[in-house]
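Following: one structure in structure tokens, then a few remarks.
Part of the complex only, each chain left as placed.
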Amino acid sequence: MSSTHSYQDNDELLLRAQQGDEEAREQIYQANVGLIYMVLERFRGTSYEQEDLFQVGSIGLLKAIDKFDFSFKVRFSTYAVPMIIGEIKKFLRDDGMVKVQRGYKELYSKIRWAQDKLRGDLGREPNVNEIAACLEIDKEEIVLAMEACQSPAYIDDVIPGEEKNQGSLLDRLASEENTVRILEQMALREALGKLDDREREVILRRFFKDETQSVIAQDLGVSQVQISRIEKGALQKLKSLLGEQTIIE
Amino acid sequence: MNVKNYVRLEFSSLPENVSFARSCVGAFASQLDCTLEDIEEIKLVVSEAVSNSIIHGYNNDPSQTIEVVVSILENNSLEIIIKDYGRGIENIDQAMEPTYSSDPSRMGLGFTFMRSFMDEMDVVSEPGKGTSVRLLRCFPSQDHRAMA
Amino acid sequence: MQVKADFKQVRNTLVVRISGELDMLVTDQLRQEIDYRLDSNSINTLVLNLEKVSFIDSSGLGLIIGRYKKVSAQQGRIYIVGASPSVEKILLFSGINKLVPLYRSEKDVVSN
């Protein structure tokens, strides 16, 4: 704002405006309309219509003109700015009660639109900055809106083809059989959790670490026969817990 | 007042972190039962305070650090503290005056925005040591709103 | 952003329409809600509609695998429908689609 001093020689005009001089009122309004723009500056990049905010800001400025009191001992602008902001605040709070989720949904569709458009224009996947610039919003807001929403899939009716499965993690790790084995191992883990500590230790060492009954017996300070008995009982329990699935051959 | 949830952010005093900080605080605040307008207002005030720390506190030196602590208090109010270890403010009352700015190219509206949109604002500052701005915003719980 | 789930039962089929982010915040409760219905009604087909799910991680995958195990143990079937591209990517990446078939829509499951 170039001319702060243009707000200063207002006293006389103000007085006349307050005494009902419409022309003076208009003049003082025009001289200070810059204050509204100063305030609106801060709302750039938000979802609000600048025009709406200007209307409301004007109401604030006119109120300030009518209510300014010279005994305040402050400059008119110092008094008017909070009035303008206050009026805008009231408007924002009365006007919308948009739930966060809905707001993001609207933004989300815009993002998808911009993404498609830029992909076409650039011939490659646009980056977040480019989408943000296209929509004139913060790039962070794009990330947050993406978190909050998702479009229904397959809008373009693409059926996920078999070839898409190629890069799958478990594919790389193992075959389909293995996927099932992994799940069975999970079932086994669950069942193992239901054994008591000693049973579990015996099973783990016997079948997963290939230790002999006598080594385990020595470690635990019991006889080999006892280990054999614990093992048998534990296997019985596991079998019933796991149903028909036979994992331990 | 007990804290239900909090986050503490610390980041370089780079201009690109202003938009990061406001979005981040906005995202955290959205845990509360509030509207999109509330979030926009909160983002606005965080923007003002963080910009002040970068511009006035650190004189645009990007190697400094800004801290933001956001807490959701037990009564569902949101407390935001923005702190720098920069130049500090000599005359806080004057600084808070609408349209006062130590920089003739600026408008001096930052503090006015913070005070207008938040329910409480406290500024603690020591020249040469730094500035801490505490902002509080209350959110009536859903039940209260329904009754109103 | 809380997760929401709508339940719809048609004869022996339970359709669960989930919206939100499927992470650890919500999986525990969702698991209980689904299992409660699986246990109390004679369900043999479970359809998880993920159209409105914006995010999934391993906690969400765990929820699905767990339901797979539970339903399979009762000789039932389970399907996933409507996963968005980014959710589908994770499902394919984990290989979960080998066990739980993915369909475009609830209609596609029925016609299959």
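The chains carry the letters A, B and C, assigned in the order they are written, with residues numbered from 1 in each.
Here, contacts are C-beta pairs under 8 Å (C-beta built on N, C-alpha and C of every residue); 3 or more make two chains touch, one makes a residue touch a chain.
Computed from a prediction, not measured in an experiment: that's the story for all the values here.
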Protein chain stoichiometry for the whole structure, using the labels that appear: A x1, B x2, C x1
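Rule of thumb we're sticking to: only the chains that are shown with their structure count from here on.
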CA centroid of chain A to CA centroid of chain C, Å: 23
Cα-centroid distance, chain A relative to chain B, in whole angstrom: 20
Interchain centroid distance [CA atoms averaged], chain B/chain C, Å: 42
Contacts with two or more other chains, residues of chain B listed in rising order: 30
Sequence positions of chain C contacting 2 or more other chains: 1
Chain B-touching residues of chain A, taken from the complex the two chains share: 1, 4, 38-39, 41-43, 46-48, 74-75, 77-79, 81-82, 85-86, 89, 92-93, 95-100, 102-103, 138-141, 143-144
Footprint of chain A on chain B - complex, ascending: 19-20, 22-24, 26-27, 30, 34-37, 39-41, 44, 48, 97-100, 107, 109, 112-113, 115-117
For the chain A and chain C complex, residues of the former touching the latter: 101, 146-154, 157, 159-160, 164-165, 167-171, 176, 179-180, 183, 186-187, 243
